[in-house]
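The complex appears here minus one protein chain, its other protein chains still in place.
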Amino acid sequence: MATIQLQQVEKKFSEFYAVKPMDLTIADGEFVSLLGPSGCGKTTTLRMISGLETVSGGTISLDGRNVTWRHPSDRNIAFVFQFYALYPHMNARQNIAFPLQAEGMAKADIEKRVEEVVKLLHIESLLKTHPGKLSGGDKQRIALARALVRRPAAFLMDEPLGALDAEFRESMRAEIKRLHLSIHATTVYVTHDQVEAMAMSDRIVVMSAAEVQQVGTPAEVYYDPANLFVARFIGSPGMNLLAGQHVGKQIHLTGGGQYVIPDHLHGPLTEALNGNNDIILGFRPEAAEINPDGTLTGNVYATDMHGAYTMLHINLNENEIIHIRGDRAISFPIGTQVRFDLKPDMVRFFHPKTEKAIRGEAHS
Amino acid sequence: MAQFEEVGPAKPITESIRVDKVSPRARVFHNLRALAVLVMAIVGLIPIFVMVVTAFKTRSDVVADPPKVFFNPTLEGFVYLFTERALLPQARLEEAQANAEDLGLFGRIALESGQEITAPSDYVNRLKNSLIVAGVSTVTSVVLGLFAAYAFSRFNIAGKDDLLFFILSTRMLPAVVVTIPIFLLYRQLGLHDTYLGMILLYTAFNLSFSVWLLKGFIDEIPREYEEAALVDGYTRLQAFFKIVLPQAVTGIAATTVFCLIFAWNEYAFALMLTSDQARTAPPSIATMLGRGGIEWSAIAAGSLGFLIPVVIITFALRNYLLRGVTFGAIRQ
Partner (left out) sequence: MSSTSPSHPANRRRHLSDRAILNLFIWPTLILLIAMNIFPLFYSLYLSFTNYSAIARQIPVWIGFDNFSKILNDEQLWQYFAITGRYVLLSVGLQTILGFGMAMLVREKFRGSGLLTTLILVPMMLSPVVVGLFWKLMYNPTFGYVNFLLGLTNSSTAPDFLASSWAREFVPGLALTAVVVVDVWMWSPFVMLLVLSGLKAIPDYLYEAAAIDRASSWFQFWRITLPQVAPLLLIAVLFRTIEAIKSFDLVMGMTGGGPGSQTELIAVNLYRQAFQGQFRTGPASALAYIILIIIIAISNLYIRFLNQSRGDD
């Protein structure tokens, strides 16, 4: 069993929080991503789990064992670095074998383990080469092999694909995911790329400004963002967010236009708002249906061809741009007026002040 | 140690540091290191401290056995250094003592040992020579070096590497190898013991240094700036003066100071190629003889005065020191 548990773990520099106190439980075999923009605290959190960074408060437990103050090598974890961290004066094979040699394992056993791992990652041809002569992708494979060879309880990865060229990133992403599925090891993965996190994770921990914004499955953070940050950050492009006033059964959008609230949402919404009328309406590009009788209207500002569909940038009112999807077959010249509706079950609401999502029993 | 691993440190940690660097054992080592460095720094600086202290001792204090650590400071050494004195006959001694307020500070100190100041010493002259020779040769070597460095940096020159090697290799020669023929040459040309002779030699010697150092600095200025200027219609020369030069100012300053230090400290050439007129300070400090042997306090005073500018400059240049002493090869 290799569960990881963080209890009120925080990192503070004098008065400034790099990571605000957070609780997190990662189940055995789970692939969890720490996702967020630069400086959000995700790498610091990962490093605290590994012991490369001390906590200024809280406890870290691995498999129920308190490892908060244990030597990094004493936590049964392996770390994969963004810049590979391969020992330059040893060849690939020696790099991979090294952690086992440091443990004092018997030579024969080391050979066996190394063979295993090499086969798993298909890196036989690279073994005699020195890291300096390998490509980024190959170096990362060697680094993964070095991590795997110890059979650790958990893998910690710090933006491992960050230093690779775009074309390699996709293939390496698939490799890492395949690896995870085959050996089923607990993995904590740090990235700023939400596409990556969405594609690979069982759960995502979305972080911003030292705080956890939401913990959920990819579907949850995508379809049910907990606040405005998550709504904007997840998805490319992020969720469309329109400010407005709740009046009767409608929302009067600030820039003009009305949105009729679907009946089943009306009650819960009024209750949640509790008299305050300011509200933010959110919907993803695919939630919009272009329809000549649509209730919302705007002008085409720009179009992006995306192969299977066209992403339309619609100017709603005075430069409030939203993104909606359009059928590839129809052409949308710039300036065309477009009318559309929103699918009722894909619409979300947020408090402008607290930035939190307004949720009623209608959702779940 | 088992305790630390269970419980952690006494106070929460608010800096970025690894867990294994915070254990009590690691902390002990850390403190030991700091201590070792402190000890080394102190021991290393003792000689300089000794020098400073000796400059302010009286003649008898300097040769006290065992050496005095506490003493009454005096400017005697400086007086010996900067002045020629003569013993006053008894009659004039009393008269002088009566009018002591008329004398300057140095005059009064000389009076304490029954002497009067007759003239500035040779050393003053030597210092002047040092300033002139070092100053002028530094300016010329930096200016010439700057132009050459720019050319080497920006243009493709046939045999560039060989030329640069040649320029650097001139610095590798032992002083004496160069001085023997130059001594003869200078004698024939009448350059022996002249400012011009010394300036020429120092400039040549410093050029190797300034070319390499400045080339390194200029290499760091992106060519795009000049190229943009050239596209805008500036000539190469204008681009050099308006664009490269301002950005190279810190590099030029650092190079100037290094060249100055070398020329200022230089001893071998000065010893062999000058005798009296153009002799600089370093060869003279070694031979300060007074009544009864070597005037240590004068030598200390001279050394101190000689070294202090260099110390101050070392501080000012500390970020460039590594670069300076390796001819621009390595950056800090």
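Going in written order, the chains are labelled A and B, and every chain counts its residues from 1.
Going forward, a residue touches a chain if its C-beta (ideal position, glycine included) is under 8 Å from a C-beta of that chain, and two chains touch if they have at least 3 such contacts.
Since the model is a prediction, treat every value here as computed from it, not as a measurement.
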Check: Out of B:E95, B:D161, B:D232 or B:D276, which touches the unshown chain?
Finding: B:D161
Notebook entry, point to check: For the full complex, which residue in B:L81, B:A96 or B:L207 touches the chain that was left out?
Noted result: B:L207
Note to self: From the list B:L93, B:L245 or B:V310, pick the residue that touches the absent chain.
What the structure shows: B:V310
Item checked: Hidden partner interface residues of chain A, rising order -> 50-52, 71-74, 77-79, 81, 83, 85-90, 98-99, 102-103, 146
Margin query: Even though one chain is hidden, which residues of chain B still touch it in the full complex?
Written below: 18, 20, 30, 33-34, 36-38, 40-41, 44-48, 50-51, 54, 62-67, 144-145, 147-148, 150-152, 155, 157, 161, 163, 165-170, 172-185, 187, 200-201, 203-205, 207-208, 211, 235-237, 240, 261, 264-268, 271-272, 282-283, 285-286, 296, 299-300, 303, 306-307, 310-311, 313-315, 318, 321-322, 325-327, 329-332
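We adopt the following convention: only the chains that are shown with their structure count from here on.
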Item checked: Chain centre separation in whole Å, for chain B relative to chain A (CA means) -> 58
Check: Within the complex, which stretch of chain A touches chain B?
Finding: 12-14, 51-57, 66, 68-72
Next item on the list: Would you tell me which residues of chain B are touching chain A in their complex?
Entry: 4-9, 12-20, 22-23
